[in-house]
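Everything on this sheet refers to the single structure shown next.
Just one protein chain is left out here, and the rest sit where they should.
Then we have chain A:
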Amino acid sequence: MRATDAIYYMLHPHQLRSIIQWKVWHNAVHERDEKNETETQKACFKFLDMTSRSFSAVIKELHPELLLPVCVFYLTLRGLDTIEDDTSIPLETKEPLLRQFKDFLEQDGWTFTGNRPEEKDRELLVQFHNIITEFKKMKPAYQTIVKDITDKMGNGMADYCRKAELEDASVKTIEEYDLYCYYVAGLVGEGLTRLFVEAGFGNPALITRVRLHKSMGLFLQKTNIIRDVREDNDDSRRFWPKEIWSKHVADFDDLFKPEHREAALNCSSEMVLNALEHVEECLFYLAGLREQSVFNFCAIPQSMAIATLELCFRNPDMFSRNIKITKGDACQLMTESTQNLHVLCSVFRRYARRIHKKNTPKDPNFLKISIICGKIEKFMDTIFPPQSAAEAKRKVLGELSEAEKEKARLEAETRQDMFFMLALMGVVVLIVSIVMIITAWLLGARFDLAWQQLKQGNFSPPRHLREEL
């Protein structure tokens, strides 16, 4: 830890507390059995660590039933990505590679060495035979799912590359934006959902209600696209749809110029609004998961996403530099995302309210943002009603519920106990006093004289007696 970090955490102790809390108290739902892993399995986990920062930890805590399928699924898609990202591969080589990638999964020992050396995940494809070995060991049902999604995504990427090469592939309409996000993230959501349901960890309705799992992926992807706008633009990639930004600025580059700051902020808040439309469906989806490790796996990225949106909302810094949530906040979010839906909802409520607070009537989408925040709260009030009609009825009629009756009974009991103790003490005091008085009388105390004096009004002994004493 550097000195600046130390000073930072001294000034922000709650951040440090969150980090410690996560590191000390978090127990994985399922521990990986590292001792009995085969060589190929070890290789898969090594690549998982290499290729992913955020996902590797949550994947490795998954239920043993899904641990390897999800890992293989992730690495396969990563492999596809590595081919697509490599600008040194010409289209005529790249296109068939992407389209046939699903078949490579069944060719023992298939590897690919055609990536340029600076491609960061090159090694994954050079040793891809490890993943193929593990793929073949999976249950046939899982294999079908992974293959199917690889097929769809490979073709989607191929179409996109072809379009980029031959014509303009920039994102123009919101529909195109959604479609792009669907190919990069929505499909992953579909594949994972099918895996969860196949394993019996999710409600089968999650598959049939396509919008639900689609929203899970789209919400994450859109958040990343919003947050990375500066970085992407520096790499000359633009994912913000023209349909949105053209309402605020004439040229996309204007977003990054200080003189258009206000317009840029309004533009980014419209992007945030677009992303927030998925929140309800994401929470609905999470309600359909039946296994803790799967819930954690899905919930952590979602809560990170809403926190990231809140960070970006009306924050001019996002146009000048990379911004990300602090480590302390991330740890707190992870702690809160690994409990249950109720706790997770309170996280969403907290961040939705912060977004709502930053919302300003100067923004042309002021009311729309206010409405969507209201909708999110309403949805949470629907799944977790703060008060039931039955309770309200009792309240109006002045009746008590069973729990309240029980409480009242217990209170009455304690009160009775207390009175009994007081009475008992009174009796003890009385007995002791009587015993003392009788003893004094037996020893010759003249109570009759004392009584006479008292009757005459002499409440204290005469002065000379007092002095003697």
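General observations
Note that a contact is a pair of C-beta atoms (placed from the backbone, for glycine too) under 8 Å apart; a residue touches a chain by one contact, two chains touch by 3 or more; residues count from 1.
Note that contacts and distances are computed from a predicted model.
This complex has a chain not shown, and the name its UniProt record holds, of "Ribosomal RNA-processing protein 42", "Nucleolar protein 2", "Type II inositol 1,4,5-trisphosphate 5-phosphatase isoform X1" or "NAD(P)-binding protein", is "NAD(P)-binding protein". Looking at A:30, A:314 or A:375, the residue that reaches the missing chain in the full complex is A:375. Of the candidate positions A:237, A:257, A:324 or A:395, contact with the hidden chain is made by A:395. The omitted chain makes contact with chain A at the following residues, 353, 356, 359-362, 366-368, 370-371, 374-375, 377-378, 381-382, 385-387, 389, 392-393, 395-397.
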